[in-house]
Every structure is written in structure tokens, then in C-alpha cells.
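Yeah, one chain of the complex is gone here, protein chain that is, but the others are all in their spots.
In this document, chain identifiers A, B and C correspond to the written order of the chains, with residue numbering beginning at 1 in each.
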């Protein structure tokens, strides 16, 4: 038996959405056990949540700083192996930085920070610390997204020529933040969230394309709007993209598309074929070729790639969903932590997960889109990662 | 019994696609009878087609000029009532002008001309002649598109905030024009077609939105590409749009989207609801509201508007398609011709069909998109019709 | 140019549904011209309809007997070539018999008669007369149904093991016949319709399976019900079937399935693959194989069989529907009439259409189902056609 890791959580207090998802995703595969937490910036709420989750009082902390420092002081066989950061966006940076500096592995919700500068600084800290850093761009955890990536990388679509990625939601189509809706309140507060729709879901859309195709944006022209009067952040963004190598793209995200739930959809057209994947029907992947019958590939089937098969728990026709995809991110991240701690050669293992470079590129994408939108013109949106220099 | 009209056709010779569609659409409802034609610029082919269609030799013409002039000279109870122009784009203008000048009603394929200047000139000739001019933006003939228009105009969606219209095809994803594919050859020849994808299908997309919503484009930023090396016209265009009144939009058309057939799809989001219609499943219209069940409206049902019901021939669940939608354009256009000829008050009849102003706005859209694409910037794309001054 | 045939119609008066479908289907392809009719059993209505359709008064008849006899007396280059019979079920037999005896070709709506005995007698008359007899089991006219048949006959599914055919409608889920709904009134009157749902739509379901697979029923156990109190005919029937050769089947038809439109759906499972076709999405055919991606075949594509391709008028993605499928039945039937009249070898031409044997087997199916339902037991439902003896 592989040793179960121990983890702590920062955020995920009463009423939070994504904290519970992280906990369920980890629990699903029994890879790690929650043993500590600073669940809220309000110490009383943190203790309430710790109690509810059965965490011992001594390891339910009032602040994340306290948590990092106390956990660090515990014997190696008791202290947490990693921290899950599920706080609002603006605290991702200080929390992640602190835990990295204390030598803990990190799984952090996206967007990684609220500025590119913070993202870069964090990347230096993480590299220095030598810890694993995983960013939960969870949609890349779906088996059929992994299959899409496999198909593109195997060259089955030829050269990619056109990309269309859409991410419409409707839940912010009125000014719900003024009604005290908790999720809406912080996600539309520029001081907490940074960007609006661009950060919350646009960054997922960009990441999804990059994950599947490897394509990097060269230039873009963005139309960034605040549709709902009184809102303080962008809630609709439509972006024309030129990818390096020449592919054309449309990236669009909206949180004011009335009646849409979470309709992330991506289509990739190459010279030889095309694929389409829809997050609300995640267990199918559509493969099209000119003048050939369209194929529908299905999760769990033996004809899929190893990457897709190994990220599925059930036989075909037994639907898996959002939590399972999330759990797949954790599987690989935890696998990497275990491997690193055991001194195994990480680079030889096929343990892909969104990492700090994804976070940097995500922040660069958000900032570029905001800039292009502000200036109402095409801008250079290329970016060279330090790792690429 | 309403008198059946007599019509002639220019174009629609052997091997043509759209000419046969026009003939079938007219025949379907028995509204008019083909009695004359100049079916090809090659007199031998014209005669061959006339013979095939059972047209008398005396009324199978070598040229459209001859046809206009001879038909004009026939007794009123024999001569054609209208002409269907189904030639390649660059001849629409001279043919339509000629027949208008001879006093014939006109049904013309789109795009109306190859330049805005020609479109304007034609509009003057048509107005002067006092004839009916219908442009076959056939997708507006679908019953569920009429229902969509009804829903928007009835205010059921509130104020329109976002529009996404997509029109991907894949049939030009290789350089088929070099293989002698007839449809591809003229549609990708700038001298014949004018624009490429923008004219062939982009103009349909723009028109469809305008038909449903009444929205007019204020400004746009277009990314117009020729994806297939060696092609002489645009084959992919992605356009950011600001509509008058503030709605944001994406209009995209592509003929290099491998594996797509004729995937025209439109989504209209308002403050109170949204609709989606897909040309490949034309008998359904999806109506979404925030936090309410999604509704699927179906052609032929008694709950539809009068406009949708009266353009359906069959009970629910008996699919109607492309030709039937085309026939609906003809029904209204022919109805208008009959009404006009009988001296009935046209403005009191509800006989909508795409007309000369649609043609002008379509040409302006195409020219604006090409310009914005060339200049790689946002441009003013508003347009005031003479009828609006 | 092939000579256009002349046809007459019996039935199809004001307010009738299927008569107009027949006329549109014929007009669509311009294969024949309506020149005569006895459009209603009420002479005044017949004349009204004849006038509306532009038929000369001399050929608008008061009775079908008069029509048969007068038409017979006309010169060969004026008289009708065939008759379309679109009356309620109980008159199909006498009308068809009369026209066959006068030597006219016949296209007749289904079910062919109201008793098997009549069907057999009609078959003798037709054979004796040497005329073409086509029965409008129109669903077999859809291109993707022809493709399904091709796939089965080519052995691509292996040996057929299981068939599920469903035909639910909802329009008779209340006692609409008592509200004077014309279609409902005669279709639920046992004296006019014979059977109810079994005759009206069950016979289509049975025929569709037989068309695609060639399978003949060996035995059946039917559960035939009248769900709506006060109704005089069956409105719901669920039938277990053993086909010759051992395949198992379910045939179900219902006109009381609230909310269903015209949801004819067939699934055929063999040892090597399976196909599914749905009448409300008629331009797709789904092909499944165990542990392989599912394929979606689409009308108009070049990879389809000759039979499917030649029955499509438009490129892929341009929907065709019910009337087009109907027209395909007429194309082949009219083709056969022309061939026969020109002395061409019919058996060498690939002109399949539902014929008199389909009518006999249909009536045998209906009578068997009613008998099995009455006796509440499995019965022998095999049948040997005279042509098979």
C-alpha cells in the first residue's frame, strides 16, 4: 500500500463551494487524509468547520501563517504533506508563498494569483523550495480531455488551423452580488478576485486549449465588457486569437449568458480532422473528419489512450463527472509528491497536472485580455516562460 | 384559386446546385410554373437544360438580355411574372438590373451583388421600376427562425445583450477548387464571387441575426483569413461586433472547419431569456431562462406564433427541411407580387421576405469585415439606409 | 427529357392531410402533373378542390368510378398514367380495384385495405392487370433508412439478433375524435379505419423493420389496448416478436403517449454491430460496434451507398424531411411505370418501392396482432406469400 498522504486546507469554511469539492475529490480515491486546516479568516468559523470535519482542535488553526509554522514544527510522520489552498483569489499568493517557504507541497485553486508579477514571484519561491505545485485547472482532469490531447499530440488532426472555445454561464446575469450571494460577492469584487469572468472562467478556457493542443497565444484582440450595470468587474469577454504557428482562434467567456449553466465547450480543427468536447456531456468526445462518418468516443472504452483509460474508474456508460475529474488532478499531483519524497525520477513518470507555468501563462492571458480590451486593439500576447529561455 | 404565376430562370444549368433548389422550392407549393429560362451562359447548355425541364424551345434563351426583351414583348397573359436569378455572384447585378428595368419582379440569390456600390445602384433601379425584389436569405424561411424572431420582438428575452452566430463548413478545407469541383471553382474565384466565406455564408449569418433581433451592427473588429494555401479568397472569418444599443456579438464563418457540414447556429441572450437555433436540427428552437427549465419548442405545434405556424406544412414530428424553408421565402415573395399586381395594399399584408435593403446591408457587412480584417482594427460599421434617412 | 406522367387523385379534398403531402411530394421532383381527380365523396367538395388546384372542370369527377371510366375513354396522350389513392382506409380496396381493372397504375396510401382477404383479392386483380402498384410506406423513402438496409444486407451487422422498433405518438391521448377533429374522427372509426394505432402506425413500424432487415415474423404475442375510455379502436399495442431465423423483437406503437410527436425509432442489433435510426432526426444514422467508437452517418455524404446517395437532393447538412422521403417513393414508382410502359426490363432496374406484397404482409401483421391481443397468447404469425410458394 502506498502511504496515504496527510493534508491541510486553507479556506473551505462553512458555505464555501470549491473547498468541499477539493475534499470530496481527495476522499474519492482515498489518496490523502485531511488532518489540519485554517478554514476561514474568521477563527470561529475555522473551528466550526474543523469540528464538523472531525479535525482535532489542536490542528484547527486561526490563521494560515500559524498553520504553516505549527505544522512545520510537528514530527515528520505527523505533519501535513501538502496544503490545499481554496481561498478567494487574492490570498492564493500569500498563502502559497508561505507554505512553499515552509517546504510544503501545494495544490492551489485558480487563478494562481491576481497579478502576473505575483505569479512570477511565486514561481521563484516554489522553484527555490523544490516543492510540488499543482493548480486545479480541473477540466484537464476529464478522461476525454486527456483523449483529446492524445489525439492532437498523435497528429491525428494534422496541423491545427482553428480553435473555438466557449465558456458561457448565466448565474451573474443579474446583480446577484448585491443580494448577498456569497459566491457572487467575492468573485465580482476586483480587490478579491482580480478580474471577473476572465479570471474565473476565461482562464479555464485558455488553459483547456493549451492543454489539448500545446498552442500558445501570439496575439489577441479582446472585447471585454461589463454587461450588468453596477458590476465592478468584467462579466463577458470575446477574444480573437492568433496562435503561434498561425492557427486562428476564438475564446469567449461570459457569466451573463442567461440560462447557460457551465457550458464550457471546445472545438479544435486541424487539416485532417477535428474534435469537439463539451463539459456538460463530459464522457463523450466527438471526432470529425471530412467526408467520413463522425465518431463518438466514450469514456471507459478500451480503444482509448492509456491516459484516458487510467483516469477512468468505471466501465463505459457509468457516468463520471466533475468531482472525478478533479480527483484526477489530485491523483497525479499526489503521485508526484510521493515520487519526489521517495526520490523517484519524476521526469520519467507520466504524471501531468497543471503547474506553476500554467499559472503564469494564465495570469499573462488575463492581463493581456484586459489590456487589449482597454486599448481596443490587437496586441502582442506572446510570452516566454523562464523555463523556455 | 389564386392564379399561378409564370416565372423564368437565369442560371440553374446542368450541374448547378442552387438552381435546382429554387425550382423544387417553387414546385413544392405549386405557386408558380417555370415557363422560360436562360439557364447557362453557354447557349447549348441552356437549351439542354430547357429541354430537360420541358421548357418550349422558343422560350429557352441564349442570353438573359434576350430573355428579358423577348419576354417583355409577349402578351401579358403569357410573359413571365418574375425571374429567379441563380447565377454566380458577379452576374446578379447586371441580370437583376436588366429585368428590373424591363419591369419584372425578381427573386435573386445572395449575396445581392459583389460591391456595395452595385447594391445601391440596383436598389435605385428596383425602386424606380416598382417591382418586388426578394433576396433568398433562405435560412429566415425556417419556421423556428420565424418563431425566434417572434419571441425576440414580443420582448420575451428582455433586452438583447449578447449574440453568438456561428457558420462553420468543412468542404473547402483543402484546395478542391484546383480539382475542378464546380461549386468550389466559382465560389473561390474573387472575380466571380467577390468575397469568399464572408460572402457565401458570413452574409447569411449576419442576416440571420438581424432578421431575428433587428439589431444593426455599430462597429466591428474582424479577423479574416485565408487558411488554405493557394486560395484566392477568405475562407475563415471571426468577427467581434458591437451592435447598436450595446449588445456584444461574435459572428464567425469558416469553410475550412474540417468535418462540419452546414452548421449554422445562432444564440441570442437577453436580460430575461435566451434562444438557440441550429440549422441542422431546424425543427427545434431552444428557449432558456435563468433558473427555469429549458424549453424545446417544436415546429408544427399549436403554441407557436402565427408566423411559425403558417410556414409549416406538416404536423409536429414530420420533419421539414431546407427546401421547405426556401419555399417559404418564395411563398411570401410570390404573395407580394400577386398582391401588388392586384393592387392590394402590400403594407397591410404580413408578407416578410429578405429584400433589397437586406442586400445592401449584407454588402456593407461584407465590405466592412474585409476592411476591418485588412486594417486589423475596430472600425465603424454602422450604416444608414436611404429608407431610414 | 423523360416524359412527365399525368396523374389523378382520389381523395385529398379540402382539409385532408395526406393528399397534400402526396401532391407536394410529386411536385417536388416534377415527375408528374396532376390532371384529374375525384377529391371527395362529396361532389361539391371535389369540385371546390379541383378548382383550387387548377384542374379543368371536365376532369374533376364526382365519383372515383366515373373518373376511372371517363379517363379510360380519353386518348392515350391525355388520360392519366396513374392514380394516387389518398382516401380513408376502407375505400382503398374498392378504389384500387376499380383503377387496376381499368388498367391504371396505382399509388395507394397504407394500410392497403382493411382486411387481409381484401388485400389478397386486390393482389390478384393487380397481377392480372399487369399494372404497377406502390404502397406509400413512406418511411422507407428516407435516405438513411436505405443506408440502414444497405448496411444490413451487406452483412456489416452480422446475424440480426434483436430488433426494437417504437412508434409513439401523443395526439390521440384524449378523446379528440369527439371534438370533431377530422383526422381523429375517421382514424378511430373502426368501420372506416379498420384497426386503430396498429393500422395507422404499427404497420409502418413492422414494414420499416422488414424493409431494413428482410426479417419476417414467425410468432408474436401482442398486448393490444384501448387506453382512452370511449375510443372504438386500439390506441396502444406492445408486441413481442420472434422473427424467422430466431431474432427477438419488440414492436410497439402508441397514439396515447402524451407529448410524443411522431417518434418512430428503430434499432437493429446483430452479432457484429447495431444501427439506430430516428424519424425525427432523419438525416443521421447511428452505427455501433462493441468496443469501437460509435459512428454517425449523415445524409448526402459521399461514403454512403448508391441507394442512399441517389435519394438525396442536397449536400450534407442541408436537411431533407418527410416530403422528400415521400417523393423518393414516388420517384421509384414512377420510374417503374415509365420503364414498364417503355417495355424496359423492370427486374434489371433497381427501383424498389413498397408493393402489393408489403400490403399483404402488413394486413397479416395487423390481423395477427389483433388476434394475439384478443386471445392473450403467443400465436403463429408466419405467412407465405403466393410469390414465395
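The rule is short, and it goes like this: contacts are C-beta pairs under 8 Å (C-beta built on N, C-alpha and C of every residue); 3 or more make two chains touch, one makes a residue touch a chain.
These numbers come from a predicted model, not from an experiment.
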With respect to the chain omitted from the figure, which of C:38, C:55, C:108 or C:256 is a touching residue? C:256
Identified contact with the non-displayed chain, of B:75, B:180, B:230 or B:293: B:293
Out of C:198, C:274 or C:299, which is the one that touches the chain we can't see? C:274
Given the full complex, what residues of subunit C touch the hidden partner chain? 157, 161-162, 164, 166, 168, 170-171, 173-174, 221, 223, 225, 227, 236, 238, 240, 242, 248-250, 252, 254, 256-260, 267, 269-274, 288-290, 292, 294, 376-378
Which parts of subunit B are in contact with the chain that was left out? 287, 291-298, 301-303
Tell me, which residues in subunit A touch the chain that this view leaves out? 1, 4, 17, 20-21, 23-24, 27-30, 51-54, 169, 171, 260-263, 279-283, 298, 300, 313-324
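Simple rule for what comes next: only the chains that are shown with their structure count from here on.
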Hey, which chain is the most central one here, using CA centres? B
Cα centre of subunit B to Cα centre of subunit C, whole Å, reads 35
Separation of subunit A from subunit B, taking each centre as the mean of its C-alpha atoms, in whole Å: 44
List the centre-to-centre spacing of subunit A and subunit C in whole Å, with centres computed as mean CA coordinates. 56
Multi-chain contacts in subunit A, i.e. residues touching at least two other chains, fall at 292, 294
